[in-house]
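This is the structure I want to talk about, given as structure tokens.
Every protein chain but one is kept in place in this view of the complex.
Up next is chain A:
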């Protein structure tokens, strides 16, 4: 992984010292809240419903075991003993005291972590495929490019006050696990004639006006990555609307100006910028790439697994590694009934120790709020599974219906219109009681506590959006969303459901799917695409009473 040099360390130390002084001045009254707020936001400090919240970036989701231990230490020393992994490969601490945050940032700085640009109208944490560097289907590791983008965008003077926040995601695989089509810029690595390059997608985004991104360049040579991205952000910075917060994201800029106009302007700006990049970026990319070398793999061949519990876990929670004697292991942070994405300090430490013992010290955080050990020799899987199980981390549900993405919602978030966590807990608990989820198979349920859509509900096969309807929590359902390379925005089923009705409603959808699918191989999404909304709508809304009324009419 990327190792900080003296310049990086000095930059971070200076920034932390600056923020320490700003906090001190806020506490002694020399800064007003209006003056302080933008400063704290630039450093990832929010004020939520019950407390401050510190959002720490985990660049492209990659963590070393030492970094994970420091995340655990923060949770224990300055928070309530846990942290919340988010859908943008960040970790949030929900309970820090303002006066403690400078110490937290210094401790993070010891292991090259920070909270810079995890808020504000800037380029946010660059996210990547969580299987990067390990996946069997990968063309190349996308993380060196993500790191290059991180360095370019951090404190970039031109892009500190964009019209709105700006999110970039990169994948090195044709199977899109990074939701690139729902980002301001999505980069999909491709190979053409032996050369590496990117399909560049712009204007994707969820929120109030969900849009699937559009391809602005089919193939951008890798050497042009920075000047081209700079051209896009610079055109957006100029054209993006600042008069209306809800129309300020680049998706609206693309929508209002049209893709052709955007393309013409970006190409024009790119032509100006390209000569200014004199190769320093490519030299830096080479340097970065050397730090992302694969671990020195040991032989991991193992005999066939006979234990059914272990076999089930391997089937659900591992995917093929580029080496056949290794596996990529996803540790589920979705035990049935637990808060999606939360890990206690003890669990974080255990995962760090297990990474050291069995996975070359590497971990990843997925946007699906799970933890990944990207390189596990297959002969280590039994010991790993046993250790995880003992710590409540052995749930075999990755990719299944209880592997739910849920944003913090109204249990923490000041912007929320309803809760999302207890809905996720309720659905997972119910699925566990029904014992159907292995039969149901691949199903992504995603829940957001407001229209901002941090829980990606628009791209959930089943999406749930929590709203405030006349002072009561109400949940709208969408179906058929898809965050992968076949991205689609889900369609609303109809009227929403009350808090105590949403879990039974989801249960009815799942049971309807089971009865109408053409075979075990037809997933929920495939079945929905085949039969459409009608049978699901009937399952949701047609009760005995409405049927009777319809018959009588």
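We adopt the following convention: contacts are C-beta pairs under 8 Å (C-beta built on N, C-alpha and C of every residue); 3 or more make two chains touch, one makes a residue touch a chain; residues count from 1.
Quick note on the criterion: contacts and distances are computed from a predicted model.
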The chain missing from this complex carries, among "Cell division protein FtsX", "Sulfite reductase", "Threonine/serine exporter" or "ABC transporter permease", the UniProt name "Sulfite reductase"
In the full complex, which of A:95, A:475 or A:524 touches the chain missing from this view?
A:95
Given that one chain is not shown, which residue among A:422, A:441, A:463 or A:496 touches it?
A:422
Which candidate, A:38, A:81, A:174 or A:532, sits in contact with the chain we can't see?
A:81
Tell me which stretches of chain A touch the chain missing from the display.
26-27, 29, 32-33, 47-52, 76-81, 94-100, 339, 410-412, 416, 419, 421-422, 425, 468, 471-473
